[in-house]
Structures are given as C-alpha cells and as structure tokens.
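Missing here: one protein chain of the complex. Every other protein chain is in place.
The chains carry the letters A, B, C and D, assigned in the order they are written, with residues numbered from 1 in each.
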Amino acid sequence: MNFFALLKDFLLQFLGLFKNLETLPVECMRLLREFLTKLGELCGITMPQWALDTVSALVLIVAILVTFLVLFALMSVFERKLLARAQNRYGPNRVGPFGLFQPVADGIKMLTKEDLVPRAADKVVHYLAPIVMVAPALMLPVFLPFGRGMVAVDLSVGILAFFALGAGTELAVFMAGWASNNKYSILGAMRAIAQMISYELPLVTSALVVALVAGTLSPTGIAEAQSGYFCGFLPKWFVCTPWGFAACVLFYIGALSESNRCPFDLPEGESEIIAGHLTEYSGFKYAIFFMAEYVGMFAVNGLLVTLFLGGYNAPFPFLEWVPTWCWFFIKLWAVALSMVWVRTTLPRFRIDQMMQFAWKFLLPMSFVTLLAAAAWYYAGQGPKAWMSPAAWSASALIVLLSYLLLGTFCFTRRHSATNRRYLFSE
Amino acid sequence: MSPLLPQTVLDRLHAALPQARVELVNNPSPSGQHALLVHREDAVQVAEFLKNDPELLLDYASDVSGVDYPEYLEAVYHLFSIAKKHGPIVLKTRTGDRGADASVPSLTRVWKSADFQEREAFDLFGIRFEGHPDLRRLLMWEEFEDFPLRKDYVAPNDCEYEPTPHGDIVQKAAAASASPVPQA
Amino acid sequence: MSASSSNFFSGTADAGALEVSLGPHHPSTHGVFRMNVRMEGETVVKLQPVFGYLHRNHEKIAEKNSWLAAMPYTDRLDYICSGTNNWAYAVAVEKLAGIEVPERAEYLRVIVGEMTRLQNHTAFLGFILGDMGAWGSALMYAFREREKILDLFEELTGARMMLNYARFGGVRCDTPAGWLDKARAYLATYPAFLDEMEQFLTGNEILLSRLQGVGVLSAQRAINGGLSGPVLRASGVDYDIRKVDGYSIYPRLKFRVPRGEVGDCFDRFMLRLLEARESLKILQQALDQIPEGPVVNPAVKQRGFKPPAGEAYGRIEGPKGELGFHLVSNGTEKPYRYHVRPPSLINLTLLEEMCLGTKIADVMVILGSIDIVLGEVDR
Amino acid sequence: MHALFQKIAALPWDQLPQWLFLIPGLLMLLAAFAAVCLRNLIHSALCVVLSFICLGVLFMALGAEFVGFVQLLVYVGAVAMLILFAILLTPASEVQASNNPLSNFRLSSALHAAAGAAVSFLVLAGLLAAIAFSPRAANAELPAQPAAAPVALIGENLLTYTLLPLLGIAVLLTAALVGAALIAKEDSKS
Partner (left out) sequence: MNFPGSGIIKGMAVTALNIVGSYFDRAHAKRLITEQYPEERPKLAEASRSFPFLVFDGDDPEKGIRCVACKICEKECPPQCIYIVKDTDANGKPIMRPKVFDIDISVCMGCQICVESCPFESIRMDNIYEVSGYDRFAPLVLHKPQLLKSNAYYHGIRPTEAAATDARIEAARLRKEAAAKAAAAKVAAAKAAAAAKAAGEKAAETKPTQPE
C-alpha cells in the first residue's frame, strides 16, 4: 500500500461523503484523522494514544482557524459593502469580482505597511498586547456547537469557559493603551476598560437566564433544548419567548459593546481620540488587533445564536432538509450584518451616558428578565411552559412593564424632541 | 433699520459726558457712515455709556478692524444695538504714533466680542490694546516680530519661490535660491 | 501655533491633569484648528484655541490687487458658501460707491444666496453627525442633496464651489435656458429630503442625549460675545440681518425667522433644519417673482473700478452669521484697507466658556454645532 | 545517528502528558519570582497575571474545569484589573523605581534576606504538614468522576452545605463596595 494508493482510496471515500450533507463535516474530520494515522503507520512511526489525540485536536484547530479567518476576511468586505449601500454608494468593487478579493488587498497592505513602535513606548508590553488580544479571541469559537454533534470541545461548563476567556481582552486593551505612552491611547484604554467591565455584567446575566431555563451550562445542551416546534410550526427558540426576546436584546447590546462596535465604539472614537488604544499601532500588529476584534465579534455572535436563536436548529419543520451547520452560519451572518446595519445609523455614546445606560438600564433589565424567565418556567411547569398561556402572559407582562418604567424614568426621561419649542418671528 | 445718526449719538454723549473729547469725523463716501473719533483716555468711559445708555443700548460690537494711516494707527469699532435694531455707529480710537506710542485702550471689558479681533489688530498692525485680558498674536507665530498688514511691511525674501519656468519669476527664483536660505 | 501655547503646557500639571493639543491635524476640527485642552480624567478644565494654520493674509492680497481682483478671493473665505461671500463683498462696495442694483440682479443674488444657505445647512447636518461618530450615512445623504445644488451652480456660474458670481452693481451672467425650471423642479423634492432627515435624526435617543444640555449659552452672553447667525438665534435672540437691515429684496419676501429657547447644541442643530425650510420658502417666492431685465448696472465700469474716497461697512446674513466687509478707499484703483468680519472666528470667542466642565467628546460636538470653516477663521 | 533515534524512541513517550503539565507549574513559579524582582511595577503586575493564568491551567489539568475557568474569569478578568488600576492611581507609580534588594547587597539586607527565607520556610513546612496529615492523603485513588455535572454538584453544595459562609461573604463584599464608593466620593469632593 504505497502512498498514492492510500491517497486514492481516501479520495474515493471523501467523494462518497457528499451523499449525506448533514454529517459531511464530521465525517470529513474522521476521514482526515484516519488518513493521518494511516500515513503515520506508513512511515513506520507507531504513535501513542495521546499523540493520536493531539493530531485530531490539531485537525480541529486548523478547521476552526480556517473557518473563522475566512469569516473575518468576508466580513471585512461585506461590512464595507453594506455600509456603502446604506450611504448610496457601491463599496469596494474594484479588486476581484464584486470586490471579493479586497481582503487579500487589505492583507497585503497591512503586511507591507511599516510597523512603527514609538521610541518612548514600553517595547515588551507593546509587542505582547496584540498577542494577548488575539489568543483568547481565537480560542472562543472552540466551545460553540456549529451543528448537531459538531462542537470542538464539548465542555459541560462551555458558557462559563467562553466568558472566562473573553475576560482576556480587557487586559490586552490596557496593555496596548499603557505601552503606547500616548495621551490618546491612555484615554482610549481607560474608556475601553470601563466599558467592557460595565457591559460584562448584563452580558453574563442574560446568558445566565438561558442557562437556568435550559438547566445546563453546556452550549450543546442549550441548543438541544431549543430543538422541536410548538403549536405546529413555530420553532422552540428562546428568542420567541418574551423573556428570551428581552434577554436576547440585552445580550445583543452587550455583544456590541464587547467587540467595541458602533454605538459603543468609544475606545477608538476616531472623532475624539483618534484611534484610542490603537493609535500607536500600524502594520501587522494593527491587523492582528483588527482580526481579534472581528473574530471576537463572530464568537460572541455565535454564542448569541446558540443561546437565543436555536443554535443549529431549523426555523420551520419543512426546512429541516437543510443541514444543521448551514443554519448556524446563516444565523451567524444575519446577526453580524445586523450589527453593520446598526453601525450605519447610530452616533456614538458619551462615556458617562454609556456607563449610566449600562448600570441604570441594562443591569436592572437583565435581573427583570431573570424574574420573567422564572415566572415563565414555574407558571408553565417546566418544558410544558411552551404551550401554557399563563406562562406567556406572566413573563410578557413583567418584561413590558419594567421596560416602559425603566425606559421612561431611568434613561430617556430628560431628552425628547417634543418638549422643545421654537418661536418664529415674522 | 431706523436710522440713528451719529450726530444724535454725539449730542447725547456731550450731554452725558461733557468732559469726554469726542468729535464727528466726516466720511466723504456715499455710504454716509460718519464716525465718532474719541480720545484715547476716555474711550472706555464712552464705550460704557454707549452700551448702557437706555436710549442707545449699543450692546453688539460686531466688527473691530485696525487701519494703518501714515501718522497713526486707528482701531475702528462698528457698534449695533440688538434690542433697538439700529445701525452701525462707527467708533474710532487713534494711537499716538506708529512706533513706541502705538497703544489704545482695549474695549474687551465692555464688549467680549472685541477679544479675538483686537488680538488680530495687534498681530497684524501692532496696535497694543491696554488692559486686554490676553494680548497675544492671534494668527502669526509668537516669534514673528514684524506687523504684516502695515503699509511699510517688506515681505521676507526667504520663502521658496516656485521656479515657474516663465517670465521674471524665473529670475526671482534664481536670485532667491542663490542667496543662502536663512536656517529657520 | 503661537509659542504662548508652550506656557499653557509648562504650567504645573497636577497629578490628575492631562494636557492634550487637539489638532491641527485632527479628524473633526473642520480644518486646521487646534485647541490646547487640559483635562482631569475626561472633563475639560482649560481650553485655549490656537489659530493661524491657514493664515495667508487674505487682506494684504486684496490691498495689492484691484477691487475686482479681490472678488475671486472672497470665494476662498468660507469655501462652502462662496455665493454669500461674493454677495457680501458686492454689497459693501455698492455701499462704498453708492451703486444701484437692477431688479433681476437682486433676485438672482437672493436665489444664489439662499441656495448657498440651503446647501451649507445640509452639509452641517452631515458634519455634526460625523463629530458624534455616526460617520458616513447622514453625511452621504446630505452631500447627495448638496451635489444637486452645486450642479445648479455649475450650470449658472461655471464652478461648483468657487462661483465668483457677484459683480459691483449686479451679477456676472444671466441664467442659461431652462435653469429656473430645473431649480424649481429640484427644490420641489427638497422638503421630502428634510422630512427623511428629521425622521432619521431628531427622534434618535442617542443623538438627543449627546446634543441636549451640552454647550448651553445664555442670550445675554451670546450678544456680548458677538455671536451671530443660527448660533445667536439658538440662544433666543431674535436678530436676523435680513429682517434688521432689510437689504436687497428681503422686505418683499414673506419668511419667518426661527429662534430657540435653551441655546444648547440641540437648538443649534434644529435651528439649521428650520432655517433650511425657511430658505426653501424664500426660494420658491423668488423663483416665481423673478422679473426680466439687465443683470448688472451698465453704468459701473468693472475693470479699473475707482470708488470715491471714504469708508463703508456693508454686511449680509451669511449661513454662518453676519459676514461684513469694512472697506476704506482713497480713490485709487486699489483698496486702502479691506477688512473681513469673519463670523466663524467671532463665534469661537465663547468656545472656552461653553466647553469648561464638559467631556472631551462634548468639545467636539460644541465645536461642530458652531459650524466654523477655517478659511474664514484664519483668512 | 541511528542509535540516537533508537534511544529517543525508547523514552517512555506515553507518560509525556503527565510531565507536560510541569511547564505551567514552573512558569507560575518563574512568573511569581519575576513579579517580585522586576523594577517596572506594570511589568511585575503583568507577571502576577501570568501566574494566575498558569494556576488556572493547572486546575484544568487536574480535570476541575469549572474551578479552572472560574479562576481565569475572576482573577484574570477582575482582580488583575484591580491591581493595574491600583498601580495607575497611585501617583508615583513608576517614578521612584524600588531599588532592587539584589542590586546593592549589604550586610543589613543580608539579614533581611535571611529573615525572609526563614518565614517562607516556616509557611512551606506548615503547608506540607497539612497535606501529609490530612485524612485523604494516604494516596487514595482519585474519586471517580461524579455522575452529575460538577456545576450542579457545586451549586447544590453551595446553597445547602455552605450557605452561611456564602451569605457572610456576600455581606462582606457589599460592605467593601460601599466603603470604596464612599472613599472615592470623598476624593472627588476634596
């Protein structure tokens, strides 16, 4: 069995996999592992068990890295095109068909740009900051279930692990801000840390709500809890429940601020403090920060999809033929592009308004959704709650009432265009 | 804009402040905006009166500009009244001469709007406004000594001439580049 | 860049204070404008504007050239509203030389002037949103409409922004065939754009919280500080030079002058929207009543123009405020003294007063709400 | 050369994973030591954070993912930020670099070093004694992986068996937060 025979055999098996699209990725992984182990045996290396496990882990890591870097590349083009379409223009369409090779062009530009380090900067910390930023960001997608049975690391504490690794970004932002020894980056770093800390609480609490109702912290468990349909064709996603919708909106706002995106892009408020903690970065280090932001955004969106939009479940029974992993990526793209849609419209918060919005509105609202979820769960006696109107009305009432109360009194009571009068003189 | 003639303002001034040395300067142009020349010492007192007098209420000093005449420098104030909506009353103060005694009292205490414009007159004409809260050059950089808008100002020959290959500019460029460019 | 800013920095910076020089190379200072800001945390403790980066001694150039040669340079004063700059200079020279302006020329000047005000306020919407961080959308919608007005200018005067259209005693050329109908057709679509912008912006909670209560200015301080234009009227002062001086044919046209009550950034923002609607009314009336006739006073010799000796101060209501020219002539072909009353520079007199105690993000919004253009500030 | 390959192949490759986990342990010790010795305060703070991370990795190596991730979340996420903010807010943070005891070795510092060594030895001894005499140390087999998910077990345990300490800590933390807010308030007013 020389090398080519092995290769031909595996290629045939590979073509055979396309019959069943649903399990295509899982089978591909298995096939790849078998091929590598057989290749090892062919070269006479008998590998101990743990070596086989590391090989399969490496295959998984490569797969995840490739998908998320491709997502990052495509997102940088689609973001600019959607942003352009909202501004009555085309967006990048010169590099490749419909501008699809733009990320290649950006990549080359970033690599060829000179990588400046300010003389007075703290070189070691300045060098480490992008690494500390991108490492956890690339580890985050490991816990997300891309399809039924397709999760890289199936931990029973997946959600907790996700937020544990997410905490690394604050440290990286501080290191970047402090090392650049530049007034703007200090300001940017302070703002970024204040924002991340104050928005982590609503984010974690709204994820907690789902964990309580689903009864488990593992993402696959939560995704399974949302499979199935109630009253015939409506999907049993948590976003369809009143408390689920409120928690989803809170999680969405938290996700926006975690990845420093539009209404919360204070750290690099370019109209105020140039590029915040990224002012002194250029060339490849800036590209790494850029990549970390996007991969972090996709990871948080992935978690949002898993928690609220039913992970890999199909929305309607008659659409079940589409493979589950397709659903995950469709929903992921939908949420990501909606973030771009938000970016086209909203101006930026001011630092104190952002903090006030987090502590006075989002946090109380997330505790209220906790209450509403509990009401929904016990009024409907557990899983049967999907069908019982009492559960629905109870939680809907709690959510709406608190939203109106908190909304009018806490945040927007002073500002409204209507209480302004303009006198006209002839 | 109900016409408020400088003459009526002059009469009220003489009535209220007899010791103020104010006279009417005739303006030959068809615009008919005759000016009130007030002596340096009591300019501030006159300004206070013009602003607070219930009849005049000239509380809006919209424009302040310096003018360079052969023997003296002049600061011209155009005053308006927001409440009574009447027209430009031109108030002029003159400096002693164009050298050491080129100073005039600042009216920023009376009208805050004169702040930047007096600094600009100081920067471009060299009129020192006594009592101005923050008399610095407005437009030129601090080390610049001369006053660009004066008639006798000679532009320095150190700027890099664009050697446009036509006409006399080519010779001027050659001359400029020949002379050593003073190291800034 | 006056060195005095160095003593600003050499002051004993106590531990918390952070001194930053915002500008001259800064994304939202509307040109090369610099502010030395001392901040404790994010709140501004001291602010010192520094001018002069775009100073090219415009007034010395005018004194070296003939009266007519100064006209194209007035385009470069406030390079967004060159239509009103030319008009102001022409009004001042006409007051200096006592020149009559024929009817049709007055109507054409009002039409070009009000269109300039319209596109300036539209561009303002875009810039203020840019200062608040919504980079792009509002700016692009505003510039899409502004482009159509600039195309009308190009058909009338030959240039989109540097019109060089006014002459002493009238305007340079008459409207090409079909221009008035094209203008009427375009202005009919404008209210729809303003409604869309109001739906897009005025209800937005984030925008409200960023603009309301920021940079409040009382009417008395505004008058004493010499503010003019929408910034003055936002503080509740009813003073519009079109109504006060009644120059040109404004007394004939029916329009209203809006004014605010609180005098904060939101009032200035709304003032521009309301004034744009009033300008639309003026334009509709002017385009309907425009008579036939000569476009320039034939008696005036443009080349070698020699006004009689004397002095004059002429002013009009520019989009940014009262734009005035103080001209002194000694009877020769060259002006003896040519002084511009720059509304952008004088509106900045109270910038420090408004910005003390606010956040660094507010400083950008306040500067944006005053709407300055550095060509006019530095001359 | 071939012999070298043979010798390498003969190494006990299958026990490698157990030895691999020496690395985080060593890294943690190194980081802790560096934290003490570095002149730049920020660098030492970052080394402390590195040691927290290595501790988390060790927990995960022992199979207690929950504790490992909580360690990461709490220490790297929050405590590290507290340390860094503390360093930032003290005005003379990097101005007077603490003179490193190792650099100017004098007799008096020798006594300091000796005293320090003695104290650390005592602490280490106490620790080892506690481990040696604890009832479960007689190299009993590690308890089988509990059937229920560890989180549920911890949750139950927390709210039943150790409820009192939990509430005690909660009260303590709130008191600390209120105190901090008061002090901060006074600072800004003065």
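Basically, a residue touches a chain if its C-beta (ideal position, glycine included) is under 8 Å from a C-beta of that chain, and two chains touch if they have at least 3 such contacts.
Note that the structure is a prediction, hence the values are computed from the model and not measured.
> Considering the complete complex, identify which of A:38, A:89 or A:123 is in touch with the unshown chain.
From the options A:38, A:89 or A:123, the contact with the absent chain belongs to A:89.
> Which one touches the absent chain: A:23, A:260 or A:344?
Answering carefully, the residue with contact to the hidden chain is A:344.
> Kindly state which of the options C:172, C:233, C:272 or C:320 is in contact with the chain not pictured.
In the full complex, the listed residue that touches the missing chain is C:172.
> By the contact criterion defined above, which parts of subunit C meet the unshown chain? Give residue numbers in ascending order.
Counting only subunit C, the missing chain is touched by 65-66, 68-73, 75, 137, 141, 144, 147, 151, 154-159, 162, 164, 172-173, 176-177, 196, 199-208, 302-303.
> Write the list of subunit A residues that the hidden chain touches.
The missing chain touches subunit A at positions 82, 85-90, 341-342, 344-346, 403-404, 407-408, 411-412, 416-418.
Quick note on the criterion: only the chains that are shown with their structure count from here on.
> Centre-to-centre on C-alpha atoms, which chain is most distant from subunit D?
Relative to subunit D, the chain whose C-alpha centre sits farthest away is B.
> How many angstrom between the C-alpha centroids of subunit D and subunit B?
72
> Give the residues of subunit A touching no fewer than two other chains, as numbers and ranges.
There are none in subunit A.
> Think of each chain as a node with edges to the chains it touches; is that a line, ring, star, complete or other?
line
> How about subunit A: which of its residues touch subunit D in the complex?
The contact residues of subunit A facing subunit D are 48-51, 122, 124-125, 128, 155-157, 160-161, 163-165, 167-168, 170-171, 174-175, 178, 193, 197, 200, 216-218.
> Quick one: which bits of subunit C touch subunit B in the complex? Just the residue numbers, please.
Touch residues, subunit C against subunit B: 1-4, 51-52, 55, 57, 59-60, 63, 95-98, 221, 223-228, 237, 239, 244-246, 307-315, 322, 324, 326, 328-329, 336-337, 339, 341, 345-346, 348-350, 378-379.
> If you look only at subunit C, which of its residues touch subunit A in the complex?
Result: residues 18-20, 26-28, 42, 129-137, 139-141, 144, 200, 202-210, 212-213, 238, 243, 256-262, 266-267, 270-271, 274, 359-362, 364 of subunit C touch subunit A.
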